[in-house]
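Complex shown without one protein chain; remaining protein chains in place.
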Amino acid sequence: MLDGILLEKTGVPAASIITDVFEKTGRAMAEQWGLPHYKYLAMPHPIANLTDAELDRRAREIVPEVVKLLLQGQE
Amino acid sequence: MIEILDPTVAASTQPIAFAPRPRALEGKRVALIENTKYNSDRLLARIGDMLKEEYGVAEWKMYRKHNAGVPAHQEIIEAIKTSADVVVAGIGD
Partner (left out) sequence: MPATLTSQRFKVQSLDEAMELCYAKGWSDGLPVVPPTEAGVRAMLDAAKLAPDTQIGYLSHRAVSITAEKVAINAVMAGCKPEYMPVVVAGVEGIADDRWSYHGPGTSTGGAAVLMIVNGPIARELDINAGDNLFGPGWRANLTIGRAVRLVMRNVAGSLPGLLDRGTVGHPGKLSYVIAENETESPWTPLHVERGFRPEQSTVTVMAAESPHQFYNQLSSTPEGVLTTLADNMRVSGNVMGQPNYCLVIAGEHMRTIAGGGWGKKEIREFVWKHTQNSHAHLKRTNRMTGAIQADDEQKLRPLVASPDDLLVVAAGGRAGAFSCFIPGWSSAKTSQAVTKEIKR
């Protein structure tokens, strides 16, 4: 998630994705870095044990959100 | 009366100029940063493919962090600055 923040600072639009159990952690990191309202995406946890079909489904679910975050940004 | 001192440090809000957004993803180059966790790269690759097929992205390139616990190292950031238009980073534990 920090990667997204660092890349924004260098001028490249970024979308960060975490898994949902780490929402509080992601928010705490953003706050620590002085960006309490930083927007990022969350998907259900875990991903390590997903099958190929499930990975396809996860990608399909999140792509529209990724596009929105890349185009509409952090405002 | 006892006076005690605060052991904590408060984070200070930093002003950040977020990067300007492209109007659309057509023809754009996507950098994918995977965090070395299992399935992170496979999921990001699928996202990259869908961005190409459905949103007209020109190409995607995968970058692998040294490890999940640190931000992407400087070479990755330098490479992305010059060769990608947008970034998707993630995922997993």
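Before moving on, here are some points about what is shown:
By letter and in written order, the chains are A and B; residue numbering begins at 1 in each of them.
FYI, a residue touches a chain if its C-beta (ideal position, glycine included) is under 8 Å from a C-beta of that chain, and two chains touch if they have at least 3 such contacts.
Quick caveat, the model's predicted, so the values are computed rather than measured.
Considering the intact complex, the chain excluded from display touches A, B. Not every partner is drawn; the one left out touches chain B at residues 1-9, 11, 38, 66-71, 93.
For chain A, the residues touching the absent chain in the complete assembly are 2, 22, 24-25, 28-29, 32-34.
The rule is short, and it goes like this: only the chains that are shown with their structure count from here on.
Look at where the CA atoms of chain A average out and do the same for chain B: the two points lie 8 Å apart. By the touch rule above, chain B contacts chain A in their complex via residues 11-14, 16, 18-25, 31, 33, 37-40, 42-43, 46-47, 49-51, 54-55, 65, 71-72, 77, 80-81, 84-93. Those residues of chain A whose C-beta lies close enough to touch chain B in the complex are 1-19, 21-22, 31-36, 41, 43, 45-48, 50, 55-56, 58-60, 62-63, 66-67, 70-75.
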